[in-house]
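Remarks on the structure that follows.
Note that one protein chain is taken out, while the other chains of the complex remain in position.
Letters A, B and C name the chains as they come in the text, with residue numbers starting at 1 for each one.
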Amino acid sequence: MSLEERELEVLIGPQHPASGHMRLVAKIDGDIVVELRPNIGYVHRSVEKLAEVKKYLQIIPLVERPSLADTTANNLAYVMAVEKLLGIEPPPRAQYLRTLLAEINRIHSHFYGMGIHGVMIGSSTAYMWCFGDREPLIELAQELTGARLTYSYIVPGGVRRDLPQGFEDKVEKVMRYLENRMPDYFDLYFNNPVTRARLEGVGVLTKEDAIKLGVTGPNLRASGVPYDVRKAEPYAAYPELDFDVITEEAGDAFARVMVRVREIQESIKIIRQVLKKIPDGPILNEKYMKMIPPNLRKQVEETGHIKFPGVFANLRVPAGEAVARVEGGRGEVVFHIVSDGKMSPYRMRMVTPSFRNVILFEHLTKGARVADIPAIYGSLDYFPPEADR
Amino acid sequence: MKFEELKSQIEERMKDLGAEVSGKEPNVVDVKVPRERIVEAAKRLKEMGFDHVKAVTAIDYPNERFEIVYVSSSYSNLELAYFIVNLRTDLPYDDPKMPTLLEVWPSVLYQEHEEHDLMGIVFEGHPRMGERLLLPESYEGIPPLRKEFKVKTEGINA
Amino acid sequence: MQDLLSIIMEPYVFVPLIFPGITVAFLLLLVIIWLERKIAAKVQLRYGPLYVLKPLGGAIQMVADLLRYLFQEPIIPKTVDKLAFIMTPALLFGTAYLPTIAIPVSPTFYAFRSDLSLLIVLALSTLAPIFTVVMGWASNNKFSLIGGIREGYIVVSYEIPMFLSALSMAVLYGSLDLVEIAEAQKGIWGIFLNPVAAITMLVLMYMSTSKFPFEIPEAESEIVAGAYTEYSGILYGLVMGASYVKLYVLSLVFTILFLGGWNPIPGFMANDPLLPGVLLFIKAFIIIVIGAFLRAVYPRFRIDQAMDLGWKTMLPLSIISIFISLVEVMIMGGA
Partner (left out) sequence: MAVERTIRHIKALATGAKYMLGGHRLTLMYPDDIQEFPDGYRGMIEYDWDTCIKCGLCAMVCPADAMKMYVSKEESEEGKRPVRRPGINYTRCIFCGFCVDICPTNSLKFTKVHDVAFYTFEEQIYPPERFREGIPKPQYDKEPRRVRAVLDEKRGIRYEPVE
């Protein structure tokens, strides 16, 4: 054995309690990270290739699968791209319902991210609380859509279900519950001096770097860039709703968490507005509504559950190109679809927020301590399957 | 800013690069340049405020060409953030090489790497050419996103 | 039978074997891990272990776990240093438990009495971390190595202030004999005379036993399980138990130094070891439960922050506590 000094290469993952489905190759010098390279692709399922052999409607569940905690964003962005190609607009009520589900999903996606972050810095309580309080929201979404996470709720031209009876009351109860719980979250976790010590000043991303690296979502806004697709290119019912874009200036791990917390509060505000303003009317575009056989149309009106017109099985989309973007819980989801007029897209490009944020692993961990790796990882709300697609 | 205004601004700036500028209402501008000029075109777009790339899409037209699309937009200028500029270029099918835009837009690091990995496009000057990103290290054969790579489907009958 | 009982009741057998020795330590281990999980579960809005003996809330969950550890195959990787790898868990557990022999149970019931029993306990309790470091080295695994090194760093940052704050009580009472120290607290407990020393010692105790927020050498999300990464089966059971046993020993010391030991006891009971022993145990148990509760409140510190706390906050505080003791001794006219 020699006594030469050298860097230690640590392979964190893919079998590691906090690596997720990826490997972080870290070169460390003592306790300092010299270089860290994320090695992704362990859960690559080639959504883009599969989309070329699946029909347009069949792609909806496919694009949801990669990001399980944030399915609505992918669902909505994909359907918006298809709608742009089809040249149809959903009716106003469907727009509001899309917004409602998107915001419910945003809250529980943020809880998911915060919970994972909590356990990464050692607070099992933050993890359990976040995952526990995510449950009422999932229960709401389940009542609206019929599934816990993979909603497949948004279809070209509208949504699949109308509001169930008494849904407004239930939503209001959950919103009040979350508001009541927030102070305890602050006392026990966010304002806990140990949490502060672990997160403040860790993994600082400057505004210039955030813009340069093209990161997205809360990670971008925590560095002081007020970019939010909901404001930049308003979609669904957002143009008619009043809400703020949450930003923080510090750009560190704590600022990223705080953006999520404040966005939850903002989402509560949006959900209340949606339920107050939601207009009456159909939930599927008239063009498709007319294609439903008359006896079923009556049933749709009675039950509020859409029956698909037969054309949905082999939906043909006019040739052309469309780019759609949506602000999901983790950030901006971009779909770029090239259609050649057939039943499947000619090329579908799906860019998820995690894939755009993966660059931050290299950038933020340089010079950090070994113990900061999970603290930074968690603060990015990074989800490996979403990045791999 | 109006759509037409932006389009004519881009046309103005890109004139000497031989760019074809077209657009789709209400907010998408397409700029097509030859591959030798793409770095210059990207630089000019960046000067205008299009500071990041949202997606790099490579489209395969078998035995004809590859089309690369850089979907860019702005973070620093919120007025421009509404617009999307697609910077496009064609590559010959048998020589899918182009200079990397990493110098102009560092945000394409992983996006270009992925298109290299899955579509077999070579981005000259990109530091990770030849490395795998999503595919296993040992993968050999046709890049899976190319049309030659066939995915079997089952049909509806059992 | 009678003879056997009387032999067992002899202090020099009873103390190491029954209380505070191995039997109670072992039972405590089973209870405290269960309780720790229950407390954390309650704070976290769930139930915790429940299905092993459901009427008692899963109270014998740890027996089931112990059986699992016993019958699980201890895997010894090819690349490890075999002798060191196999021996360290036993040595670690043994050294963690060793200091109990010097801890008195009542004014008259102890294995042996020494004027230096406080020093003996403290000195013996320092031995254990060495084996953690050895484990980190013997496992031949990068995460284990980092864990071992972390343990080494942590040790140097808690030992000195912890000893100083313990010794400040010796200064206050003018003795290094645990019996005398406890007896001196018939009136006011040490914690009221020198709260600074008490807080310092309490925090550093949790630090030395890797309780949250100082669970740094085995931080799961960072280095898997630190020095224990490669251990499995009963070997892992031993290393996991060791830190609880160490906490138990230090809690007994803390009780004797600051919480009046077996005081207050009625005079006529003073010679019977039963009540003093129970009192001592209950107080120590509360200290352990607080340590278990911290897990539900805190995330973990980074190593540099914990060392910062040890050197920059706790060391000055422990020196201050010695001064407090000195001042009080001067005011009260010396012991």
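The working rule: a residue touches a chain if its C-beta (ideal position, glycine included) is under 8 Å from a C-beta of that chain, and two chains touch if they have at least 3 such contacts.
Quick caveat, the model's predicted, so the values are computed rather than measured.
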| query | Of the residues listed, A:R37, A:R176 or A:K366, which one is in contact with the missing chain? | reply | A:R176
| note | The one residue from A:G30, A:G87, A:P239 or A:G310 touching the chain left out of view is A:G310
| Which is it among A:I12, A:I60 or A:I154 that touches the chain not included here? | A:I60
| field | Where the unshown chain meets chain B, residue by residue | value | 154, 156-158
| field | On chain C, residues whose C-beta touches the chain left out of the figure | value | 39, 42-47, 293, 296-298
| Contact footprint on chain A, counting only the chain that is left out | 54-55, 57-62, 125, 132-133, 135-136, 139-140, 142-143, 145-147, 150, 152, 160-161, 164, 170, 173-174, 176-177, 180-181, 184, 187-189, 191-193, 196, 293, 296, 299, 305-308, 310, 312-314
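Going forward, only the chains that are shown with their structure count from here on.
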| In graph terms, nodes being chains and edges touches, is this line, ring, star, complete or other? | line
| query | Centre to centre, by mean C-alpha position, how many angstrom separate chain A and chain C? | reply | 45
| remark: Note: chain B sits from chain A at a C-alpha centroid distance in Å of 24
| request: Mind checking the centre-to-centre distance between chain B and chain C? Centres are C-alpha means, answer in whole Å. | output: 62
| said: If we count contacts the way the header does, which residues on chain A are in touch with chain B in the complex? | reply: 40-41, 44, 46, 48-50, 52-53, 210-215, 220, 225-227, 231-233, 321, 323, 325, 332, 334, 336, 338, 346-347, 349, 351, 355-356, 358-359, 388
| note | So, in the complex, the side of chain A touching chain C is made of residues 8, 10, 16-18, 31, 118-126, 128-129, 132, 188-189, 192, 194-195, 197-198, 369-374
| Sites on chain C touched by chain A in the complex | 40, 43-46, 142-143, 146, 212-213, 215-216, 219-224, 295-305
